[in-house]
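I have placed the structure first, in the form of structure tokens, so that the comments after it can refer back to it.
One protein chain is absent from this view; the other protein chains keep their places.
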Amino acid sequence: MTAEKLSNAQIAWRAAQDIVDGAYVNLGIGFPEMVAQYQPPGRQAIFHTENGILDFGPAPKPGAEDWDLINAGKKAVTLKPGSAFFDHATSFAMVRGGHLDVAILGAYQVAQSGDLANWSTGPKGVPAVGGAMDLVHGAKRVAVITEHVTKDGKPKLVERCTLPLTGVGCVTRVYTSLAVIDIDGGKFVLREKLANMTLDALQALTGAKLHIDGAVGELKVPSLAA
Amino acid sequence: MTAEKLSNAQIAWRAAQDIVDGAYVNLGIGFPEMVAQYQPPGRQAIFHTENGILDFGPAPKPGAEDWDLINAGKKAVTLKPGSAFFDHATSFAMVRGGHLDVAILGAYQVAQSGDLANWSTGPKGVPAVGGAMDLVHGAKRVAVITEHVTKDGKPKLVERCTLPLTGVGCVTRVYTSLAVIDIDGGKFVLREKLANMTLDALQALTGAKLHIDGAVGELKVPSLAA
Amino acid sequence: MNKTIASLADAVSVIGDGASVMIGGFGGSGSPIELIHALIDKGVKGLTVVNNNAGNGHVGLAALIEAGCVAKLICSFPRSADPVVFTERYLAGKIELELVPQGTLAERIRAGGAGIPAFYTPTSYGTDLAKGKPVAEFDGRSYVQERWLKADFALVKAEIGDTHGNLTYRAAARNFGPLMCMASSTAIVQVSKLVEPGGIAPESVITPGIFVQKVVEVPNPAQEEDLNRAGARYP
Partner (left out) sequence: MNKTIASLADAVSVIGDGASVMIGGFGGSGSPIELIHALIDKGVKGLTVVNNNAGNGHVGLAALIEAGCVAKLICSFPRSADPVVFTERYLAGKIELELVPQGTLAERIRAGGAGIPAFYTPTSYGTDLAKGKPVAEFDGRSYVQERWLKADFALVKAEIGDTHGNLTYRAAARNFGPLMCMASSTAIVQVSKLVEPGGIAPESVITPGIFVQKVVEVPNPAQEEDLNRAGARYP
């Protein structure tokens, strides 16, 4: 039986496969943090967190938390050998200065131009931006992991974002629950899709034209515990 | 017998008397470095050097130099308890950011506007500026120590600098071999002069009008070994 | 020279109504809980506070807001596990918010400390947070001009401090502390351990004493997360 769509863990797994050995990586708060769990064996990425740690590891056991040792999501983390602490200006020098190889972020909407909306759903409530607007500029590669459509079935990949922008023309690859799509020259270029999904069906769930440029691979992921 | 003019050591001594306890101080390369020798007893100034040391002390004994421990003049120094090392950007954040209480510099010319010329004698030779242009901006008080006139008798305190400027309107006090002069509202205001020097004689050696605003004190210094 | 202050109350006594106050920490990590609580005890009004966040639960920054001390908050992320104090006041129009991207916030504070009145950043270009700000192009890319950020005071938590104000920080509690010490006229620092000059190796100093005006020793400082898990409230 083939999956109808990927779980979040499977999307994170797929994104993790593109992270090369020795890459410096920032994972956005929440869902993107899962990517760290699926690094292929033998590859060692170095994770960066905005609040001033390079090369942190997974959460400690409950009760063993050190609340001075947290990630940008305010969750307790551990250190790996070779870790470093630094202040916030240095941390964002790493971000803005182009020193990160990859940033993997969540999204409300991604436009075919590479525009990203992931910080605000509109003028209601308390606005909060954190490091999102910094991360989309500077990392050599900005990728998004996301459900292909919203909870009520609307496309998240769109011609033009209708929600407030996080950054302009910044995303270059989107890993969704249905496909892997590059953004190149202002177009969505389909790279991989689930085997059970026709191009027409995928296009129907996508808010802008999917272009084909070379072979479209099969989006294959292992079954993973939820 | 009263001195005809102060020695460099005496000028440095006089400038040192105005440095309060706990002041953060940068002394320019060369002659201004002498000021550190004449701190009044009981007062502890913290000296800053551009190349990244706070709270350094006098030169070590010959043969005991550590050439990673030098001042901006590339002379070996020692450390005091409480010293700190930092990089060049942080060092000049201290300078530019207004964290130094006093910078004491040498001068080719000082104008009544507070303009300073101390880095270039003109287009001949190899130009070199170092930290001079940074130091004149940022320190809460920028003072100059200098001979009152040039070697060939020309005024160094002038209406307008003719040499290339280091900074505009930056100097607030000048300690010369003959007098102590404040710069206030675009005017030279005489504060102290040698007892044996008449106002007319001093004015004749000064390239702009000396104003009187309150009492003119006697410029008194101890006799010091040369 | 001795920058040591005997008590928390003395340390914050200089902060008056309407002052601008940078408060270190990222969430609870590096939050100077004891200094904030001393400021609540003093009682001030109309503060402009700069912090990455907007407080959590009912202690520390949240308690300062709850006590009605804060008129305006400059921050990047006014959300937390329990943001009710800020959220209610904000939605009721009782507190002003200036939302700044986190890296821009850090760089604006550093610029304030370094004497750089303005700089250009790619961050926020083309977004709502860049509205009204000058834009310029360098080498074919567009950037937003941002201004320095300074404050009258900083409240910072450090690990070891000496009487000259040299500081080290614990783990990732460093975050905004070194920047806020630079950018404030009077940096007031609580240290877990106070030592004599020379007690910190010169290579290990993170904040040189020139950026610090007052040091107060607070052994075994509280951790915001622990207080919140215990359901603490202040006062």
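The chains carry the letters A, B and C, assigned in the order they are written, with residues numbered from 1 in each.
In the analysis below, contacts are C-beta pairs under 8 Å (C-beta built on N, C-alpha and C of every residue); 3 or more make two chains touch, one makes a residue touch a chain.
Because the structure is predicted, anything quoted here is derived from the model rather than measured.
K.L.:
For the chain that was dropped from the view, give me its touching partners among the shown chains.
P.N.:
When the full complex is considered, the omitted chain touches A, B, C.
K.L.:
Touch as defined at the start, partner being the missing chain; which of B:33, B:50, B:101 or B:192 qualifies?
P.N.:
Considering the complete complex, B:50 is the one touching the chain left out.
K.L.:
Touching the absent chain in the whole complex: find that residue among A:36, A:72 or A:93.
P.N.:
Candidates A:36, A:72 or A:93; residue touching the omitted chain: A:93.
K.L.:
Can you tell me which of C:51, C:127, C:168 or C:213 touches the chain that was removed from the display?
P.N.:
In the full complex, the listed residue that touches the missing chain is C:168.
K.L.:
Across the whole complex, list the residues on chain A that are touched by the chain not included here.
P.N.:
21-22, 24, 44, 46, 48, 53-55, 79-86, 89-90, 92-100, 137-138
K.L.:
Which chain B residues would touch the chain omitted from the figure, given the whole complex?
P.N.:
49-53, 65-70, 74, 85-89, 91-92, 95-96, 115, 120, 125-134, 137-138, 164-168
K.L.:
Since one chain isn't shown, list which residues of chain C touch it in the complete complex.
P.N.:
These residues of chain C touch the chain that is not shown: 107, 111, 114-122, 136, 138-139, 141, 143, 147, 168-171, 202-204.
In this text, only the chains that are shown with their structure count from here on.
K.L.:
Among the remaining chains, which ones contact both chain A and chain C?
P.N.:
Of all the chains present, none is in contact with both chain A and chain C.
K.L.:
Whose C-alpha centre lies nearest the centre of all protein C-alpha atoms?
P.N.:
When every chain is reduced to its C-alpha mean, the one closest to the whole-protein mean is C.
K.L.:
What's the distance between the Cα centroids of chain A and chain B, rounded to whole Å?
P.N.:
Inter-chain centre distance comes to 56 Å.
K.L.:
Distance from the CA centroid of chain B to that of chain C, rounded to the nearest Å?
P.N.:
Each chain reduced to its C-alpha mean, chain B and chain C end up 36 Å apart.
K.L.:
Where in chain B do residues touch two or more other chains at once?
P.N.:
Within chain B, no residue contacts more than one other chain.
K.L.:
Among the residues of chain C, which are close enough to touch at least two other chains?
P.N.:
110
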